[in-house]
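Before we start, here is the structure in question, set down as structure tokens.
Shown here: the complex without one of its protein chains, the others still in place.
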């Protein structure tokens, strides 16, 4: 296992110490108990503002800790690598960011995340804090049916945290913030693929083996195998495999505008993401869909996995306005 | 070779097409001849402003193309992967950005880059354009002696493009801009290491083989082997190996302020960079050096190489002011 | 002889040992159809439980199990944290104030735990989860209780039924948890949560043998 770490046990807390040391103006890392910490916006709680918290396993950096700051999240709860955080963290985060207007829990649809956030919400409400939850489920690789735990929450989560963060900054109510969160989730779809597996530090070896001439299509973000394994293909074909199900599921029509998010899984360099972006632009152009906004980079990752995901978000004026709103976090910054 | 590309021949032009498609408001990609393109700021040439151009082999993304835009570069010349661009590109870029105030060539100290930029400067001057050059050489892994081609230009190049871009935006003269460029280069030092090699698409296999229990210390950014090969070590030790030579060479003293730049080589995820950042913060703290500004992420890369580099830039008010100045490029953005 | 608080503590300690020994195995089971952390999660949780045990060692069984439950909730994370946490919390409610557990108490305790898992996870038998180990275990214990088989035999039959249930998850198509994302590819693999459930029931049978 080749990693820049001190030990599998300390990787999360060491990385949090690094965030604290390099971004003291944006966030503070707060100890919840012996094993757990949370990342809280430097000026939290902001009076009268709905608090936004999210969380999930570590190993997806910059999500979520890298999105804590003005115009995005108020706190993030990092679990062990690929393991949902525990309710204690979510409760502590909820309390830390409640400025009296209630708290939105942004939860990616994985059984672990959902169950832990559920327990935390019960505990927070018992303490008199108003909590609303949005469960993101944008991954078209998984069928939302009785026979699955539902679609996974992936790339849309990042866009949602930004857009809803923009609204919350203006002092909107919890109900309004939760409504916009549902709208963003409804307007976006994603799909991902992997060229290589990744290695959970505590496990010490790759989660799955992938022959040199094969790739996984329809992966999540936890080093899980995907829906199917196929032979390596050109970027143009890979992009087609990801984009077509998204476009069809969203029912994108000629003349519509989207935010195109080409995301790296952690080990894929930017040059390859731009190759995928170029293929995606061709596909959208052929359908007369306009890329009105874009995001290219590794924002929701699976450790050092090589691969990418594509997220398309149908834009209207409201979503565009809050996407463009100022943001200042370690990983996303503009307008200030 | 597992890469999201269409072919080794088309990887650079495909990626440029992706940049053009996703950032039309920031830049335009211009064809120089059958094989070569350049990336030019959307509103170039800006009248009365010194034009900043840089360039080098591709495979280091986002550098340099990702730094084209307001407050940073006016144009970038991407060569084939890890191969210096040709003088035709640099000449075309120089002409495209000359707003009458002259053009600064930002050159990393590699024989190929230096020689090609030299030829381009001769050609541009023959056409009556005022050209100044800065050759960055911040890599402390290489001794600057009669027995080497001199120190390589690495991480400081990114910081220099940002800081000097900030000054140029305000309408400073070519001489003033070149002076600040030299100052930034003098104030910064870097060193890098690799956990894995990388694969040049046209070569199809890793540039070097590295056993599972070894790493390279003192690498450049072209998949070259480093100064020495050592056994894997903890992040704390790796950080020490990189930071100490930098600190000593810079002669950093207690009470000084630095910009700390923890850079990923392309295949290393952010969580590991923050682990390194945390170790770096400890080392600097123990020497009473303050991290006044920071940059963490993969900004000057070697394709999908796993590894990192550290750059420290001694800050004063002037450098801090231009670092903080607004910038809007695909890869760095703030203040607007 | 009934199960005492001392037995309970020995049981929990044994679980911790067994899960630590099976850390790699459970993680390996979680790799093809999950995210390769189940063994790590459970080991982390029961390590924390062991640290907490001294504070409750002299209390009633319900109090001991409550500490196990809250500690698992607070330290395991993932899907298994809230599920096993809820299971032990419900078991603690069923054994609240008790210093002795007889056959009927054990059945009642497991029934409460299983109901907790099903409610929290919205899970039914046949979905390739821990429920598929716990459900037959409960049925076997109920039967043993009706047959007055005695506590040791009751626990052994429960453990054996859990093992059979665990093995029976192999051909199942997962419809809950991470494994459900794999669709048909989930078939042919043993569920890690069912496996840890069996290991815990086996630890109880071994403790009271």
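Letters A, B and C mark the chains in the order given here, with residues in each chain numbered from 1 onward.
Everything below uses one rule, namely that a contact is a pair of C-beta atoms (placed from the backbone, for glycine too) under 8 Å apart; a residue touches a chain by one contact, two chains touch by 3 or more.
Just so we're clear, the structure is a prediction, and the values are computed from it rather than from any experiment.
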Displayed chains in contact with the omitted chain are B
Of B:19, B:50, B:72 or B:86, the residue in touch with the unshown chain:
B:86
For a quick check of understanding: of B:179, B:224, B:249 or B:324, which residue touches the chain that isn't displayed?
B:224
In the complete assembly, which of B:107, B:184, B:200 or B:215 touches the absent chain?
B:200
Name, in rising order, the residues on chain B that touch the hidden chain in the full complex.
33, 35, 57, 79-88, 110-112, 115-116, 118-119, 141-143, 146-149, 152, 200, 202-203, 207-208, 220, 222-225, 227-228
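Methods note: only the chains that are shown with their structure count from here on.
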Return the chains shared as contacts by chain A and chain B, ordered by label.
none
If you average the Cα atoms per chain, which one ends up farthest from chain A?
C
Whole-Å gap separating chain A and chain B, where each centre is the average of the chain's CA atoms
29
With chain centres defined as C-alpha means, what is the inter-centre distance between chain B and chain C in Å?
55
Can you compute the centre-to-centre distance for chain A and chain C, using the mean CA position of each chain? Integer Å is fine.
32
Residues of chain C that contact two or more other chains, please.
none
Out of chain B, which residues touch more than one other chain, so two or more?
none
